[in-house]
Each structure stands twice: as structure tokens, then as C-alpha cells.
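Missing here: one protein chain of the complex. Every other protein chain is in place.
For subunit A:
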């Protein structure tokens, strides 16, 4: 019996581990390392109506326990994703969560209505939290009412459940979560990157051509854990947690905070085998902690549970 299967709106997952959007392309590169069908789901790279080149280079800079990126939503555009990337992914037995981005409300509506009709797209991830584009992105993700209205409009046109990806770059994350829940979101994914900057020691100038970028990696895990801990106590929709996950222990910590599934991001760049490794490690860790199923870990940081029983049986 599986210890890992998880059911979420639109998603019947054999395990709760999926690569995060932007860290996995459309899967092609990783398919040379392992069978993508082993994944719980795949969050594909953000798709906009038209192709985007993204920002000038340098686009990445390393930081302590993390990295800054300012890719700028480079993607081949909706048409190519529909005609090339999604059909290619169809060879794998894995649900796709399509990350939807744009510069305007119309952009989001166009991408959402079309991409949600693809047979292997089981859910959308509404990207209102990209910090690296001048228009759109995070602009929709920092004002609760704006986020709520966009969620509502995307919900109206989407053929599949809609998860909204929240930005940590807000004063009150709970207000944002409640607003999009009110707008009809079926779930939340959190967190996107934190805005940061690194300066070059010799020139005094920012290393990234975009000047600022999004911080990801282990450095942001405590920020994500705290936010999921808060938000999960206030909303009635599931949360897919992400931010610095590197191993099975991190996954359990996210579940304890209140996540129902998790996404692995930056770690894919360091170890291309990280997702299957974590999926392999999880069952024995769950048993060691005394649980019969990973869902028993959910919200343990704040739910009233009986005491943890180590080495049960």
C-alpha cells in the first residue's frame, strides 16, 4: 500500500513530489536522467501568450544557501507549448500543472482558457508572483483585491482547478491567501521567490543584469514554512509548498507546517536526480516517524494531534 498517494482538486497524485515551475523547463532535459512518470506531477515553465526571450544575462547569481535568478519568464509562447511541449509530455503518466503568466488580465485569461483544455493539464498555477518582469507578474500578487479579481476571471475560463502561486513579498500573506480563496481559487502554491540583490565587489554594481532577482533555495525555507503555517490555519483550500526543499526531511517539515504536497525547485539544478531520490527516501522516513501515511503529517505543527510516536510497532 502506498504511503504517498495524495488527492487534491484536479490532481490524483501517486506521490506529493513535483518539480517546481521554472526549475524543470518542460521536462525534456530531465527525461534523459529518469522516467518522468515517477513524479507526482510536473509544474511546467510559465507560459505567456507570445514567446518571450526574457532578461539580459547575467541572469543568475549565487548567494549563501541560495541563488538569485532573473530569467524573466523566457518561454516559447502558448502556441508552441500547446502544439509541441504538452503533446511531448503526453508520453508520460504524470499530471501536468500549467503555470500561467502574462502582462495583463487578458494575457492570463487567454493562456488559462486554452492551456486548461489540454488533455494532460490537470490544474493551473496562476503566476501572480514573478518578481522579474516589468509588467504583470507580481503586480497582480501584492494587492489582495486585484489578485481576487484576476483569480475570479481565470476561474471562469479555466476547464481545470486553479491554484494561485503566492508571493512572499507582501505585508500580510494571510490577507492575500484569503482574497484568492474568496476569488474561487481551488488551492494555493507557495512561496514564489523573495526579491533580492547582490552587488559585485569590484564594480559596486548589481551582478544581475536585471539588477534585482528572485531568491530561492534552502535560504528561504524557514520563510516558506512560517507562511504556510499561518496560511494553512486560515484557509480551507490545500497548499502545495515550495522553497528550498532538498531532502525527505524537508518534505515532512512542509507537511507539518500545513502543506498537502510539495514542489522541488532549485535543488533540481544541483542534483538532476533529486526528485526521484526524495520519492525513494520518503516511505522509510514516514515509517520511522511512526506514521502510516504522509497525510498524517499534514498540519501537525498546529493541529491538535496525539503525541508523535517514534518507531511505532
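In this section, a contact is a pair of C-beta atoms (placed from the backbone, for glycine too) under 8 Å apart; a residue touches a chain by one contact, two chains touch by 3 or more; residues count from 1.
Methods note: contacts and distances are computed from a predicted model.
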Subject >> Protein name (UniProt record) of the chain left out of view, among "DNA-directed DNA polymerase", "Dihydroorotate dehydrogenase B (NAD(+)), electron transfer subunit", "Aspartyl/glutamyl-tRNA(Asn/Gln) amidotransferase subunit B" or "Cytochrome c biogenesis protein ResB" >> reply: "Dihydroorotate dehydrogenase B (NAD(+)), electron transfer subunit"
**OP:** Quick one: say which of A:64, A:119 or A:236 touches the chain that got left out.
**Re:** A:64
**OP:** Have a look at A:12, A:29 or A:280 and name the one touching the chain we're not showing.
**Re:** A:29
**OP:** Since one chain isn't shown, list which residues of subunit A touch it in the complete complex.
**Re:** 22-25, 28-30, 32-33, 51-54, 57-62, 64-67, 69, 71, 74, 76-77, 217-218, 266, 268-273
